[in-house]
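With one protein chain held back, the other chains of the complex are shown just where they sit.
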Amino acid sequence: MSGAGLAVRDLTVRRGGSTIVRDVSLQARPAAVTVLLGANGAGKTTLLEAISGVIPAAGGEVLLDDAPLGPLGRRERARRGLAHVEQGRTAFATLTVEENLRAAAADRDAVEAGFALFPELRPRRDTPAGLLSGGEQQMLVLARALAMRPKALLVDELSLGLAPAVVQRLMTVLGELARQGVALLVVEQYAGLILEVGAHAYVMARGRIVYDGPCEPLRESTDILRGAYLAADVAGGAR
Amino acid sequence: MLQSTVAGLTSGGAYALLGVCAVLMYRMVGVVHFAQAAVATFGTLVAAELFHDGMAIAPAAAIGVAIGAGLSLLLGAVMAIWFAQAPIEVRSTVAIAMLLGLLTVGSRLFGGSPREMPDPYPGAAFRIGDAVVTTSALVVIAFTVALAAGVGLLLARTRFGVLVRAQSERPVTAELLGIRVRALSVAVWTGVGAAATFGVFVVAPTRPSDVTSLSLLILPGLAAALIGLFRHVWVALAGGLAIGLAEGLLTHFGSVSAYRQVIPFAVVLVVLLWSQRREVWDVAR
Partner (left out) sequence: MSRADRRTALTALAAVAAVAAVALMPLVVDDYWTYLATSALILGLVAASIGVVTGRAGMLSLCQLSFAAVGAYGVAWCQAHAPGLPFVVKALAGTLLAVPVGVLVGLPALRLRGVNLAIVTLTFAVAVAAVLADQGFPGANSGTIVERPGFAETDPAYFRFVWVAFVIVALLLAWAGRRRLGAAWLAVRQSERATAALGLSVVRIKLGAFAVAAAVAGLAGALSAGQTGVLTAATFSPLASLSVFALAIFIGAQYPVGAVAAGALVAFFPEILRRLGLPQDLGDVLFALGAIQALSMGASVVGRARSALAARAASREAPAPAAPPPAPARAPDRRRPSGAPVLEVDGLTVRFGAVVALDGASLTVPEATVCGLIGPNGAGKSTMIDAVSGFTPYAGSVRLDGRAVDALPAHRRARAGLRRTFQHDRTIAALRVGEYARLAAPAGTAERDIAEALAFLGCPAPEVPLERVDVGARRLVELAAALCGRPRVVLVDEPAAGLAEAESRDLAERLAAIPERFGAAALVVDHDMELVQRACAHVTVLDFGRVIGEGSPAEVLSTPDVVAAYLGEAVPA
């Protein structure tokens, strides 16, 4: 897919009187996994919600393939190709696996593509999503977002509460998606596994970006992350 | 005694229909629709006017149903545009306000006194012993059964149904998937409004047919919906019939006849307290 992917410029987001996200700028290029790390409370979820339109932004702009998304509501942004996998278990619990996919898919092919991506869901196609295991639900949620055939995909803590083996599986799929040309912005608390598939990384602390650079330095040494998560000084970190 | 009990079937049918509509509205668009019967009354009274002006009953009924559907569309649009994110208590209070507005406008348009209603399905259908089951009772009950079954199929088997269920469960997530949540909810309002209008039109000849009385049919309808815990359509249907039959039975005993209006309250109280006995904390807060 051509285009500049997802761009965020000087985004500021307020919630309940406090400024949660301050002047954040980042870029998620197509055909790449862009990783966004940070401790809990750093503002990552709020940032994603402002990008997809779940909550309004107080300042700054969001562009998808160089087209500003500003005045558009969440449904419009979704129609333009911006998918958002929200934090938590957001599968439609009373709908079956297949119905979850059909809700997002325009045609039969998109539904089948979902099963192709996660064959382990095929035998469960008529099971209500609420009865699936955590890992299966997250696979479903990811497949559902992909059934929209998005240009950009925001993923918020897909691995929350899942066992490492399942997380590994999901991360691999994310890497595969990037190869297919989607621009991915992935938020994670667990740095280890996502950094393996990431092409570029940002680290957020207290609403600001404190690291903007390649993934290797973060993979090689935990100092930078420790600094941002566990409050030691932030060393290095290209800006 | 059997006759008076069976006579309660017509009312019971109306309660069952309104109960089913209330459950559907609650589950699909997240509102307790206090104004459902008032909207249906509007359509019904328009049909009555047209009939009295000389139109045949079938087209008059069709126009009445269309009016009921159109009014519901309007109300649904108001709800979807301004109250999409509001909690269910606020949405339902808005429905109360709609009920009051409709009652006032209705009294002005149609006058406050009961009128003679066209009887689309006159006569008796069959007998049970000494008791007679009227055709209109049968029609309304059959229609309600068909509605419950039809909507059940619609929700379970069609893409439309999938989308409606998805948006009722998680509206924000549905929007993020590009689903037209607003249009869907307005469609539900319109469809249920049409169904309710037809039902009220059929039973209107057997009830005091002024604006207020017909509009307040919603109250036993809500009681029926509560029996189904606003979740189980068939239980609400059965509940509505049960309330109607119990009312009919009590009419037989002149002395306690007035207390038949206490039945919905008693049933509702018992059912709710039983179902909620474990809910110590308010879920969200």
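For clarity, chains are labelled A and B in written order, and residue numbers in each chain start from 1.
As a working rule, contacts are C-beta pairs under 8 Å (C-beta built on N, C-alpha and C of every residue); 3 or more make two chains touch, one makes a residue touch a chain.
In this text, all values refer to a predicted model and were calculated from it rather than measured experimentally.
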Considering the complete complex, identify which of B:9, B:155, B:186 or B:226 is in touch with the unshown chain.
B:226
Taking the entire complex into account, which one of A:79, A:125, A:169 or A:206 touches the absent chain?
A:206
For the chain that's not shown, point to the residue among B:4, B:135 or B:212 touching it.
B:212
Looking beyond the chains shown, say which of B:2, B:58 or B:269 touches the absent one.
B:269
Sites on chain A contacted by the missing partner chain, in the whole complex:
15-18, 20, 39-41, 157, 160-161, 164, 188-193, 206, 219-222, 225-226, 229-231
Which chain B residues would touch the chain omitted from the figure, given the whole complex?
32, 78, 82-83, 86-90, 92-94, 96-101, 103-105, 107-108, 212, 216, 219, 222-223, 226, 257-262, 264-265, 268-269, 272-273, 276-277, 279, 281-282, 285
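The rule is simple: only the chains that are shown with their structure count from here on.
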Chain centres from averaged Cα atoms put chain A and chain B apart, in whole Å, by 44
Enumerate the contact residues on chain A facing chain B in the complex.
52, 54, 73-75, 78-79, 83-84, 86, 90, 92-95, 99-100, 102-104, 144-145, 148
What residues on chain B touch chain A, complex-wise?
159, 162-163, 165-166, 169-170, 172-181
